[in-house]
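Shown here: the complex without one of its protein chains, the others still in place.
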Amino acid sequence: MLELYAVSKIYGNGVVALRDVDLKVNKGEFVFIVGPSGAGKTTLTRLILAEEKPTKGQIIVNNKVVNNLRPSEIPYLRRQIGTVFQDFRLMHNWTVEENVSFAMKVIEAPRRAIRKRVPEVLEMVGLANKAKHLPTQLSGGEQQRVALARAIVNQPYILLADEPTGNLDPETAWGIMRVLQDINAQGTTILMVTHAKNIVDEMRKRVVALEGGRIVRDETRGAYGNEN
Amino acid sequence: MLELYAVSKIYGNGVVALRDVDLKVNKGEFVFIVGPSGAGKTTLTRLILAEEKPTKGQIIVNNKVVNNLRPSEIPYLRRQIGTVFQDFRLMHNWTVEENVSFAMKVIEAPRRAIRKRVPEVLEMVGLANKAKHLPTQLSGGEQQRVALARAIVNQPYILLADEPTGNLDPETAWGIMRVLQDINAQGTTILMVTHAKNIVDEMRKRVVALEGGRIVRDETRGAYGNEN
Amino acid sequence: MRIRTWAFFTGQAFSSMRRNSWMTVASIGTVAVTMIVLGIFLLLGGNINNIAGNIESQVEVSIYLQDEITSGQVDDLAQKFAAMEQVALVKYVSKEEALQELREMYGESGDFLAGLELDNPLRNGFRLRTHRPEQVLEIVPTLRSFDGVAEVQYGQGFVEQLFAVTNVMRVVALGLMLGLASAATFIIANTIRITVFARRREISIMKYVGATDWFIRWPFVIEGMTLGLVGSLIAAGLVAWAYSAAVVNLAVTIPFFPLVKPWPFLLGVSGWLLLIGTTIGVLGSTLSLRRFLRV
Partner (left out) sequence: MRIRTWAFFTGQAFSSMRRNSWMTVASIGTVAVTMIVLGIFLLLGGNINNIAGNIESQVEVSIYLQDEITSGQVDDLAQKFAAMEQVALVKYVSKEEALQELREMYGESGDFLAGLELDNPLRNGFRLRTHRPEQVLEIVPTLRSFDGVAEVQYGQGFVEQLFAVTNVMRVVALGLMLGLASAATFIIANTIRITVFARRREISIMKYVGATDWFIRWPFVIEGMTLGLVGSLIAAGLVAWAYSAAVVNLAVTIPFFPLVKPWPFLLGVSGWLLLIGTTIGVLGSTLSLRRFLRV
């Protein structure tokens, strides 16, 4: 499903964000990516989305090499991957509903399917009553859940979620985790970047820990911190 | 220092974000504001900053009534209050250093003071080596710490911090909490909106819990959740 | 792409114009004002060209005949002149007619012409006009070579100067029109570029969600086209209205002033305005998008 071979990323200003990262994620896995601020977690998701090109190494998504896709192929890669961006990236002057349905319009889904699916997903993230609001009229946590709704509305093969619970209270966060588990159970591979120690510790899923751009730990049923 | 009397806020679209909130915070206090997503926490900070006007009630900061300040007085109110916004609000095309020093230029601080203070504050939040970077070249947690640096650089009377650790790993978050405690010890009143249960539970400071726009709990040495 | 996608693009374009109403008004205003200025230049240019043509078309050749010539020879010459391909008009002017004209020209102060009827010092002759004024210069040598022709006059020196003036007028008018059309293109394209720039964040978000370049581009194309079309429609309307009014008014104030008639002149001018406005609207938005689509 997702393979990284000796991937390094050095940004234009010389910052080394990733060093020789090898990672293989199978279909249907649920992986937590943890690590201190600036460890390279977001950079990893950017490379997978072809938002940045790796400086070295190879990235393969669904048996397709990502790092030298033609520009015209990138949209099709991104449609297979639902993404919750750390900074949400919502359209400020579109309603919640329009933000979510846009992802379906992009793949030219039938109008009927859109009308059925969007309220369903908004219900899942607990925003059914905010469908007609603009993101600027929402709280931080509500915006984050709109971003999640947009990411899952197309039932993508892979879900990249960059701190999807960062702005949520523990209770709402657990609600969201249940949604992610459901999606995962239906076959979606999930990579979730998070700082929520209690969630990682409780769920006991695979944990990949980054530090200074290197993978320092990769445990199948891990915890947030090193347990020894 | 900070007093709210029967404050209500109904947004233009009819959403009731705060209902009849009474709150008094004394000089030098450290207050956690907690509550579920959409409870009205950010709205509270917005009213204090005169970013929005309350629909009803009175807000007093430093013995000055905030809710009918003349537009020309608002900047002087905001200079007494350092703010970490939930969405950071950094200038994308200014370096970290410029973002932080801008708050000092606004109050026309001497150039020498700026040159001394800015690196000091960047050191405190652990970003001394990123001074010349643009926010777009920073990780989410790094941006959040720039926002904190800007908020504290002028040693304000009041610090409003809206989830200042939301994008930080637990270790970095604790580093930031120590910074806040230091500032608080030097006399700054702190209102911190947060979802970090373990931080609130550990620090045992005053906790104000909001729910549906109402204050449902106000304990002097409280915890994140209700303890009974 | 499917019909519902096209409907979406159109809806997209119109709701974006409504949401950014402020910027929409500014853009349409800029297009309209620029196109009005261009329209005025086109009208000026058309009229300058017309005036130049009018002036030139007054150029005629006067042929004076020898006194001893017979009327048979005169008819013969008339036929020869008419047979020349450059010649458009041949008119015989007897010396009596010439004197009469002189008298009309001088009016009251023409007293000194009194008594000349008895001993008319003028000569019989022809006046010729050519199809194109410049041809005057070509035919003069041939005319001089005909038997019975005493003298050929065409305002020697003056005609050459006149052509120089009218040519300069034409070049200046054309230069102004082309220059203004480029300026209009530049201004409108710039305005649209800045409005696209103001929305670069939205464009990048669409790309991150998996939209193809054309999916993003179409609403902008439709929007650019609409802005350009509406702006230049306003301009064309105002320009046409103002020119028609001006023509009516000037016909009263200075009846002899040779303004080009409104129809079909205005049809051409409006057509150019609409074509240029709409084209720049479409191209401006499409080209400006390019740099922001690279994410």
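The first chain written gets the first letter, and so on, giving A, B and C; residue counts start at 1 in each chain.
Just so it is clear, contacts are C-beta pairs under 8 Å (C-beta built on N, C-alpha and C of every residue); 3 or more make two chains touch, one makes a residue touch a chain.
These numbers were taken from a predicted model, which means no experiment stands behind them.
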Remark   = Of the chains on display, those the missing one touches are B, C
Key: Contacting the left-out chain in the complete assembly, out of B:K56, B:R78, B:R117 or B:R217   = B:R78
Inquiry  = Using the document's definition of touch, tell me which of C:M17, C:A52, C:L180 or C:V282 contacts the absent chain.
reply    = C:L180
Task = Just name the one of B:A6, B:V106 or B:V216 that touches the chain not displayed here.
result = B:V106
Key: Chain not shown, touching residues in chain C   = 22-23, 26-27, 29-30, 33-34, 36-37, 40, 64, 108-109, 111-112, 114, 116, 121-122, 151, 153, 161, 164-165, 168, 176, 179-180, 183, 186-187, 190-191, 193-195, 197-198, 250, 253-254, 256-257
Remark   = Residue list for chain B contacting the dropped chain reads 49, 51, 71-72, 74-76, 78-79, 83, 85, 89-91, 93, 102-103, 105-108, 110-111, 150
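Keep this in mind: only the chains that are shown with their structure count from here on.
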Key: Graph separation of chain B and chain C (steps between touching chains)   = 2
Ask   = Just by CA atoms, which chain is the most central one?
value = A
Task = Between chain A and chain C, tell me the centre distance in angstrom, where each centre is the average of that chain's C-alpha atoms.
result = 62
Note = Check: chain C positions touching at least 2 other chains come out as none
Task = Would you pick out the residues of chain A that each touch at least 2 other chains?
result = none
